[in-house]
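First comes the structure, then the notes that go with it.
With one protein chain held back, the other chains of the complex are shown just where they sit.
Showing chain A:
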């Protein structure tokens, strides 16, 4: 017992040094060589950081493409999904309200066209992406509230659709909106 304890204590110290000190420092050193220097890549407009590339943000104004509902209101100090079950009546009412509010802000859109990712909360609450359909369906609203041509916005959306080899296609909401702001100038 005593021998076991003494070995345990010493082996624990050795392993702490190896696994909790050396290993993370090594990875941090490698991280310094990556584009975001291990701190997370950012997106800047005119030299000012407006967001993190991986982290989604909230857009409420009609002039911007909007992302998905978020359980943490896109504040990345935390992260969470809604954890609502598929049969929860309160949750289903919430989805219905989101559909109604979307239809009110987007005249001319029928509800069959609304893709489900626009009215359901993401797992992290920080999803930076929407599906291509979710972007296309907002083109008309964004174009008319900005007073620019539908064609221009459509081209922009088309240019922002990413189709990976295996995964689903997506549009990065922040990048699209940054590009949208640049049209004006």
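By our rule, contacts are C-beta pairs under 8 Å (C-beta built on N, C-alpha and C of every residue); 3 or more make two chains touch, one makes a residue touch a chain; residues count from 1.
Going forward, contacts and distances are computed from a predicted model.
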| item | value |
| --- | --- |
| From "Monooxygenase", "Potassium-transporting ATPase potassium-binding subunit", "ABC transporter permease" or "Stage V sporulation protein AC", the hidden chain's UniProt protein name | "Potassium-transporting ATPase potassium-binding subunit" |
| Of A:142, A:156 or A:174, the residue in touch with the unshown chain | A:174 |
| On chain A, residues whose C-beta touches the chain left out of the figure | 1, 3-12, 14-16, 18-21, 23-24, 26-28, 30-32, 34-42, 45, 49-61, 64, 68, 74-92, 95-96, 99, 111-117, 119-131, 133, 164-168, 170, 174, 177-178, 181 |
